[in-house]
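What you see is the complex with one protein chain gone and the rest in place.
For clarity, chains are labelled A and B in written order, and residue numbers in each chain start from 1.
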């Protein structure tokens, strides 16, 4: 691994260097694990203790924290974003160079710069951009479009007709464009399938986590806008729209036709019901159920605090009787008001 | 895309046509997006507003709503089911015609009408029905049986010995027949695996969503009855039984040996614990935990309403102290009763 000088980092990304510009940095590391050839960062004051004992060669931090740093440092406004840039520079993405592997099955014209791994399948009529990388075992249906510079890791499935923008990163096991869950119920209780004729349309710079599923639209499209980041095992129902630069943590479920604004964040395991709309800049806490629309930016929560099991048994059983508790309080209020009145009279 | 006349639709599916029978319909669409060559539907009175402004060529609706329709219409009893039939007719399923692809690995006798895509694997001793389609990258274990007309999309895994009925639709990434989670604990806390020797047995007309997993039985089988519809990312534990025509939304988890009745519905993200039994015609709301059996048809819910974060902090912390609130109410009731008594005496 090559090394860079601290003054090269500052020349490239800005900030103020306090220390030895000739120091060589090989890799990024956490404050606890860093050695003299590592650069680390401090993004939150709660880790000040770790800063004081770090053995890092250098640390990226804010002006407020700079005086607490025992080693060379780069002072900047957004330490974590700065760190991300340095980490990207020190860790360039390794590109696949398999070309069009003979053990791939390819039924479309592809640019020579695209890399299609062994065991991948590309159907007819696909539009594959320059430098697209398709991993082993991926299955790309008929007429799919994938923008330049996108990378699909192993075993991704993309159904016919879907559109993926530029510079996408799609992790293994993701499924793009399976049928939405649409059925009409017959009077005997059985179900008639509604053909799902919409597509999934994904913007530029989207990352999609492992085993995440995004269903195609029923009639119109399911839309993921530019810069959206989806973690692993997220389920996105048909006709959902996710606004630009929203980020959703693992195991989130979004039911059909929900609409999520721009720059929203959704915590792990949250569930958003169908036809719900979230405004821009809404933050949903982990494990929260969103059962009605939210029109104001802000943070919304329904997380349940846990207890030791005996405490839970004693306390949570009352949940079934809250209305009766409220009734008792109302009755007490009436009685006490009457007693107070009598008292005042006497 | 071919077009059909409105009077052809009514001749095929019934209902009463009010309007121009010679009108040509090309495709289905939503009320908002439909143009003159589209047919749409109204299934719920809350969309009456959209009906009034639709530009659709025709709309399928109920007798009650018919007079509000500004365009040609088909009046029928079950507009959504009628719409499903029309949509299916206008969007016939496109069938794979890859035959037995040379890049598939096939160790069983197959009917000529079966289509096995590139990169698929079919083990020894499988029974594959007529016109079965197996997508790219599917892995079908030894001795699996798949009924006629079933379709497995790309990258489905079916373990040895499982049975899938006729006309199944199984979406990408689904895993049928992995080992159930069965271990005996040793006294030192380590785990001994219980061999999972049951199968998964799936009836006819079942649809299974992307990345859904159905575990094989421990000793007996896991059973999915006819007409069951499973959305994406559902987990079905070993020895579960799901009754005919039940429909489960995305991200539902069903623990081992649970039994779900016929025609049940389960909302997204619900969790059903092990050995629970649900009667027929039970509806479980989204994100609800079912920790005891339900013997009566009906709708059951444990969804938690969310609050803005400050409101949540203020209110939900009391959950840890409900028992003490109840105690205080009881004490107040005793005191107030005593005071009232004294008051009456004085």
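One rule holds for everything that comes next: a contact is a pair of C-beta atoms (placed from the backbone, for glycine too) under 8 Å apart; a residue touches a chain by one contact, two chains touch by 3 or more.
Note that the structure is a prediction, hence the values are computed from the model and not measured.
Asks: Of B:14, B:70 or B:311, which sits in contact with the chain we cannot see?
Replies: The single option touching the absent chain is B:311.
Asks: Mind listing the chain A residues that contact the chain we can't see here?
Replies: Looking at chain A, the ones touching the missing chain are residues 27-30, 33, 78, 80-81, 83-85, 87-88, 90-91, 93, 101, 103, 117-119, 135-137, 153-155, 169, 171-173, 205, 207, 209-211, 227, 229, 231-233, 245, 247, 249-251, 262-263, 268-269, 281, 286-287, 303-309, 312, 316-317, 319-323, 325-326, 329, 332-333, 336, 339-340, 343, 346.
Asks: To test your reading of the contact rule: which positions on chain B touch the chain that is missing from view?
Replies: Per the touch rule, chain B residues meeting the hidden chain are 103, 105, 119-121, 137, 139, 141, 155, 157, 159, 173, 175, 178-179, 181, 183-195, 197, 211, 213, 215, 219-220, 233, 235, 237, 251, 253, 255, 271, 273, 284-285, 288-291, 298-305, 307, 311, 314-316, 318-319, 325, 328-329, 332, 335-336, 339, 342, 346.
Convention: only the chains that are shown with their structure count from here on.
Asks: CA centre of chain A versus CA centre of chain B: separation in Å?
Replies: Whole-Å distance between the two chain centres: 25.
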